[in-house]
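See below for the structure under consideration.
All protein chains but one are shown at their positions in the complex.
Moving on, here comes chain A:
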Amino acid sequence: MGEVHVIGQIVGASGFPDHSLFCKWGIHTGGAWKVLSGLREGQTQVDNPQNHEAAFWSHPIDIHFATKGLQGWPKIHFQVWHQDQYGRNELYGYGFCHLPTSPGIHEMECSTWRPTGTFFQQVSQFFLGGGPQLKNPDLIYSGADRYKLHTIAMGKVHLRLGLILRNFDRFGIEC
């Protein structure tokens, strides 16, 4: 059985309209993968940066998978939320990214998007906040019914992930 260790952090996010942000993340895999240790989902702290235009979380990820096949390679998906000074939460973006397939340290950026509503919903979102959210969060990392969505681009989530693979060369896998 091949084993994959993912050791790294969700560094932060930039490019959003306001930077008091937190992120809910999760790792989704196919059926052949099993988590041996580590958390496969979580939520970062809320960061309200003092001096710069990006939120920094430094949220550690340390997860150990065992797998019987290459299908369903893990994907990490995010929901970036904004928290204002009154404690209200507003969705700022969804995004996902496949975990790298080659061992080593990878610095990645994952772009995010947010669903838009009708014109009147956008006007009320401008004044009041809020806005449409996905009912089924599986749509973040699956392409199944995406054609029905209208979205707009939001900022980026920055990751620094290290990957350690074990026994993959024993099965003849080159990566």
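In this text, contacts are C-beta pairs under 8 Å (C-beta built on N, C-alpha and C of every residue); 3 or more make two chains touch, one makes a residue touch a chain; residues count from 1.
Note that in this section contacts and distances are computed from a predicted model.
S.K.: Using the UniProt record as the reference, specify the protein name of the hidden chain from among "B9 domain-containing protein 1", "Transcription factor bHLH family", "Epithelial membrane protein 1" or "Phosphatidate cytidylyltransferase".
M.R.: "B9 domain-containing protein 1"
S.K.: Residue by residue, what part of chain A touches the chain that was omitted?
M.R.: Looking at chain A, the ones touching the missing chain are residues 5, 7-9, 11-12, 14-15, 22, 36-39, 42-56, 58-62, 64, 83, 100, 102-109, 156, 158, 160, 162-170, 174-175.
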